[in-house]
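Missing here: one protein chain of the complex. Every other protein chain is in place.
Order of writing sets the chain letters: A, B and C. Residues in each chain are counted from 1.
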Amino acid sequence: QGYPNIGRAATEKEVAAWDIDVRPDFKGLPKGSGTVAKGMQVWEGKCAQCHGTFGESNEVFTPIVGGTTKEDIKTGRVAALADNKQPQRTTMMKVATVSTLWDYINRAMPWTAPKTLTTEEVYSVTAYILNMAEVLPDEFTLSDKNIAEVQKLMPNRNGMTQNHGMWDVKGKPDVKSVACMKDCPVGEHPRSTLPEAARNVHGNVAEQNRSFGAVRGADTSKPAPT
Amino acid sequence: QGYPNIGRAATEKEVAAWDIDVRPDFKGLPKGSGTVAKGMQVWEGKCAQCHGTFGESNEVFTPIVGGTTKEDIKTGRVAALADNKQPQRTTMMKVATVSTLWDYINRAMPWTAPKTLTTEEVYSVTAYILNMAEVLPDEFTLSDKNIAEVQKLMPNRNGMTQNHGMWDVKGKPDVKSVACMKDCPVGEHPRSTLPEAARNVHGNVAEQNRSFGAVRGADTSKPAPT
Amino acid sequence: LASGSALAQAAKGTAFEGDPNILKLPEHATTLGKPVATNAYGMPSKFETNLLRRESPGLTRVSAASVSFTPLQGLFGIITPSGLHFERHHQGWYDIDPATHRFMINGLVKNPKVYTMDDLMRLPSVSRMHFIECGANTAMEWGNVAVPTVQYSHGMLSCSEFTGVPLSVLLEDAGYDKKNAKFILAEGGDGSGMTRTISIERALDDVIVAWGMNGEMLRPENGYPLRLVVPGVQGVSWVKWLRRIEVGDKPYATKDEAIHYIDAMPDGMYRQYTSIQECKSVITTPSSGQTLLDKGFYNITGLAWSGRGKVKRVDVSVDGGRNWRTARLETPVLSKCLTRFNIDWVWDGSPVVLQSRAIDETGYVQPKINELRAVRGTKSIYHNNAIQSWKVAESGEVSNVQVY
Partner (left out) sequence: LASGSALAQAAKGTAFEGDPNILKLPEHATTLGKPVATNAYGMPSKFETNLLRRESPGLTRVSAASVSFTPLQGLFGIITPSGLHFERHHQGWYDIDPATHRFMINGLVKNPKVYTMDDLMRLPSVSRMHFIECGANTAMEWGNVAVPTVQYSHGMLSCSEFTGVPLSVLLEDAGYDKKNAKFILAEGGDGSGMTRTISIERALDDVIVAWGMNGEMLRPENGYPLRLVVPGVQGVSWVKWLRRIEVGDKPYATKDEAIHYIDAMPDGMYRQYTSIQECKSVITTPSSGQTLLDKGFYNITGLAWSGRGKVKRVDVSVDGGRNWRTARLETPVLSKCLTRFNIDWVWDGSPVVLQSRAIDETGYVQPKINELRAVRGTKSIYHNNAIQSWKVAESGEVSNVQVY
């Protein structure tokens, strides 16, 4: 053996305790089920205080539900992502894979007590989120048996592409610039400048630079000198 | 000019305030003088508490005076440096250049109030140190006029060599080893090992290593395991 | 202003005899200072307290799922002081006891294994310098100018020397399935159990299971005692408090690669698994929020980097992109590591716009923001590697602008 006396075999129980990930093809998904009704209980008891009763809150994080339509469920593309008519991009607008929700809720939610939900609670509350998003009916029971069917209803299931050059270190960049050195074409005036309101919103920049050296921090508690 | 608006001319007064170094050829030595008698006053008032009445103390630093002979003053080589019969190597045994003493006392002594001595005090106390070392007689007045003569009496004035390869980055090394790779000749047993008394004298080494990782710190509060 | 240039100072008085800071010796020249080991673990000078990592108000809703930015405006060279390394946590940070920390490999391996920190730190280790940049660095600037300083525009960027065992060594040790392994999943031990998919090619190339950062152990905020180092790839993949690697044959589409860290395209599609941080640079001094006190000579300095390898060249413009000169690169120039550039400049007091543009060893040229937008639109959020413009006003004050 290459490295004598280093490490040991993991036991089955150990792997079971930590190997909790669930893939888009549902590898890793534990058997079980949960109803929308039970999901509502879980949501209102353990989730709503942060995410809002309808998953709409942006107090603690961006909204989970909203912005998807019946039409999206058919096409598998959330139209609002192209027309930008929604003020925010909710979780349900973006997420393409139901496994992602299941896996994440199971591993990380509720935020202050992650990994404390039962398998049934995770099934239930996932179902409830999809119910709030009008993907699943009120009477639905989500289970390892039917989750692949539910995947086919995800509003943005066709909204992901892996066709780009940023996965492989040798991938082909999409933006190709040229290093002009002399008399390069440039607009005469800045196209955008720092809004006056943003000047001091991070605190006084004078206190975020040394009081000696090549430069000083600008006193942003006052307007920019003219 | 290369770097517009950077730095400015130093004024004469500024250079005078900071350019205090004194070289072996006495460039930089201010005019002035001081007697052995005055030097004794300075020594006993400002130096003896750390260095001892006769410059012999090793409470705060190694002794300043001791280990030189009349014969050394003649040869300019301190014999004890070769025969190693002195328990310690005092300042006077090592120092070859009287400028070194003058410069250092002037810039750095007394330790807790450096650069506070007058020029006369520096001349005097330098003379007194040389007097304690039996280089100068009791009645001597050391001055910028006669210091070059005093240099000729320094016990170790011929004790320095600059004939070595460690000044120049391209200098020739004095020790030349060869990188043997296989079956190299080596003594069978360690020629020296850590004395038991040294084991715990830096504190318990267990507390000076991490309590995890590839190794642990040895508990040196107990004898080495056998 | 307290000090200013020596020239300005001298000009103050007529018949200038000299600077009192020279003529009158300072206290530290005439007294005894403090002993060694006064601070057994040392800290910066008390005059350095303006350089701190800071949050951007309004960026996120809660500080335990947020970012603190590195104060690039005051840093030198390429090494980020560990105390100022940017932070990005999704469920807060912990100071984990290394004696209890475990690392597991499972999935498509012959021998699923568990390692303690003792085990890992006995394995063959490497030390390498790499930058880490959050995929969302400079996100706030995809549309218009939004933030006042380079700390907030580019400060999700740090660079350290990392030490650990190559992941390839561990994958070999566990006997990974050479035929079927296509991806790995890296998983954190924190509440978020941060999970990211990485290609097996990356995993076997230069990924490190690291415990060391800048000579000492990782800082708690950066994943103590164990994190993944994925050179060239966005920071979210550098899973902190690393507890597990799973070898698999399909990607995992975890929350932070299926809902976030996906790049919104103008047609409404999202690009998923956009990992590589493309070539980018920024001038750190002078930069927005700083003020030049005087005309005359300045050293323009900044950082350049590429997730695809080494920086080959950095050009700097002091006229808003019309004309460019090539800057000096400090050594070492390392792959997937920050490179510091410097270039001379004499400011004549007129308003100017400063820009830097990096080119990496693949020949890729850092684009202008309009070139990026032409392909990716304005909603992308992630991977804004556009040329940054800083405008120097006549007053000497520098501000954030977009010029192209």
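In this text, a residue touches a chain if its C-beta (ideal position, glycine included) is under 8 Å from a C-beta of that chain, and two chains touch if they have at least 3 such contacts.
Everything numeric here is computed off the predicted structure, so don't read it as measured data.
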Visible chains in contact with the missing one: A, B, C
Absent-chain contact - pick from C:204, C:293 or C:375: C:293
Touching the absent chain when the full complex is considered, from C:4, C:175, C:266 or C:377: C:4
For subunit A, residues in touch with the removed chain: 2-9, 11, 13-14, 17-18, 111-116, 210-214
Absent-chain interface as seen on subunit C, which is shown: 2-7, 9-10, 19, 21-22, 26-48, 51-55, 62-64, 66-68, 74-85, 87-89, 91-102, 104, 113-119, 121-129, 160-163, 189-191, 193, 211-212, 214-217, 219-221, 224-225, 241, 293, 296-299, 301, 330-332, 334, 340, 342, 344
Sites on subunit B contacted by the missing partner chain, in the whole complex: 2-3, 6-10, 14-15, 18-21, 23-25, 27, 58-61, 77-84, 89, 91, 94-97, 99-100, 103-104, 107-108, 111, 114-115, 156, 159-171, 173-184, 186-187, 190-195, 198-203, 205, 207-218, 220, 224-226
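The definition used in the following text is that only the chains that are shown with their structure count from here on.
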Chain contact topology (line, ring, star, complete or other): line
For subunit B paired with subunit C, centre-to-centre distance based on mean C-alpha positions, whole Å: 46
Distance from subunit C to subunit A - Cα centre to Cα centre, in angstrom: 22
Rounded Å distance between subunit A and subunit B, as computed from the means of their C-alpha atoms: 66
Junction residues of subunit C, two or more chains touched: 122
